[in-house]
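The complex appears here minus one protein chain, its other protein chains still in place.
Presenting chain A:
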Amino acid sequence: MKKSKYLLLLSLSLVVSMFLAACGGGDKGKDDDKAADKGGKSAQEIRMLESTAIPAMDSVKASDTVSFTTMNNVMEGLYRLDPNQEVVPGMADGEPTVSDDGLTYTFKIRDAKWSNGDPVTANDFVYAWKKAMDPATASEYGPYMMEGKIKGAAEIIAAAAEKKDVDLNTLGVKALDEKTLEVALEKPIPYIKSLMAFPTFYPQNQKFVEEQGDKYAQKAENLIFNGPFVLSDWDGSTDSEWSYIKNKDYWDADTVKLEKVQWNVLKDPQAQANAFETGEVDITGKLSSDVVPQYEGDERLVKWLEPTLAWLKMNQKDNKALQNPDIRKAIAQAINKQDYVDGVLNNGSIVANYAVPNEFVKNEETGKDFRDINGNKLLPYNVDAAKKAWKKGLAALGTDTVELRYLTDDTETAKKTAEYIKSQLETNLKGIKISVESVPFSVRIDRQNKQDYDLQLALWGPDYLDPMTFSDLWVTGSGNNKMSYSNPKYDKLIKDAQTTLAQSPVERYKALAEAERILLEEDAAIAPIYQRSSNVLVSEKVKNFTYHLVGPEYSFKWTSVK
């Protein structure tokens, strides 16, 4: 008996140790590589932190910032964004020729190579765009970015929805020859270059992609690159470390100073700051508002205004109270936003009394910020006006109590925000009762799509550099409206901006600004709350740290070490 007991213990411990050895074994080789990397650190190297691993490296399938940022540095589309947020040529050679109606663009492709030596051709763009629209790809961003913009995209989506055969050749993109790309548009798009800088419109080398088949973009070795860097040491979407190595074959390789950018995943913002303090990393990810105050006044804290707006959506479907514009005006004006950004957020975010962000877009003709037209004064905090409107609204409804459900995310900030807004509304508006419902993001979106909410705090960031990425949200029946807001005057102004005024920048901005005024001042369709600010820690040795406002977050093409 005694013998068998020890035998049992022995075999149990053997099983456990074998099991652990099997788990740990895979990473051994990698650890050695990493150690070698650490020893041989070159001068032109910076170390970065990211909050999640890279979910996707197939440009037509990616839909998140981390993937877009990586692609922006290891690949290149027709255009890219520079440190001044201007669009500069990438794969495009010189200015495109545009047809008189503004519907056909012809781009010349510059002499550039993929990292396997193949030239970048017009067909690479045609192939990638068609792949993005192919229902078999199941791309989220492909149809979203192309519908209503690239000719034929809407028809392809409609056909796919009806499960009919889809002819991808009807998509408005053609290779006239090896180096000439013709793009046909649904309507004139003044911001076309900025759109072309978005990773969904990047080229893909057909031959290489088809050779790789299912393996394409699964690991660094299943990818080829045409950007300032090549992706290296990336073992797929679950890898928490990867790096960019300078691409010697990049057409503008002389501009690129950095030899290497090393990335690590570290989610906790305080831990990020700790890693920065010890010199383990040179640039942190975006800091949360509890970390920012520790670094207030520190020269290493870099702050910028993101073009992301937070607003309260007021769902007018089946809600008598919210269908009343006075009630909506009262709600929008009863919230002290200044106290909120100072006290609750405390990270440099600013009060938003507008529906198109500040420091976001400039008029191409006059060079003036879009916000110069309407300023920051649409629907501001005003308790007296709010109380007056509230009284009027209640009288019209013939009631003295209004109960509303407030739908929001289940993050810490969202919960604090909900408490604040609830207390502001219940203090300033007599008879209002707010019940807060915090749910996970995917649930919130599901309820938004079903219009199952009264008030909802939502954030919106742009997809391209133009006010339209905010303005067209509120058109009647728009896929993002989802609050049954409808005003024919608003719809007409947006339509004009998209069609008749598309090629006259000054008039177009005026129309969009008037639409914004109607949306807020006349209709109080939404209650804008704040414009978000970003804060990161950047070591003094980093020169030309480049962030962007749209799509990818950072560029390293112009960055160097002092």
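Going forward, contacts are C-beta pairs under 8 Å (C-beta built on N, C-alpha and C of every residue); 3 or more make two chains touch, one makes a residue touch a chain; residues count from 1.
To be clear about the criterion, contacts and distances are computed from a predicted model.
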Looking only at the UniProt record of the hidden chain, which name from "Oligopeptide transport system permease protein", "TusE/DsrC/DsvC family sulfur relay protein", "Heme exporter protein B" or "Electron transfer flavoprotein subunit beta" is the right one? "Oligopeptide transport system permease protein"
In the full complex, which of A:44, A:106, A:170 or A:264 touches the chain missing from this view? A:264
Which residue from A:119, A:135 or A:188 sits in contact with the chain not drawn here? A:135
Per the definition of touch given earlier, which of A:168, A:344, A:396 or A:443 contacts the omitted chain? A:443
For chain A, which residues touch the unseen chain? 1, 5, 8-9, 12, 16, 19-20, 23-24, 26-27, 31, 34-35, 38, 53, 55-58, 61-64, 135-136, 138, 140-141, 143-144, 147, 157-158, 160-161, 163, 214, 217-218, 236-241, 264-268, 270-271, 274-275, 277-278, 280, 440-443, 445-449, 458, 463, 479-480
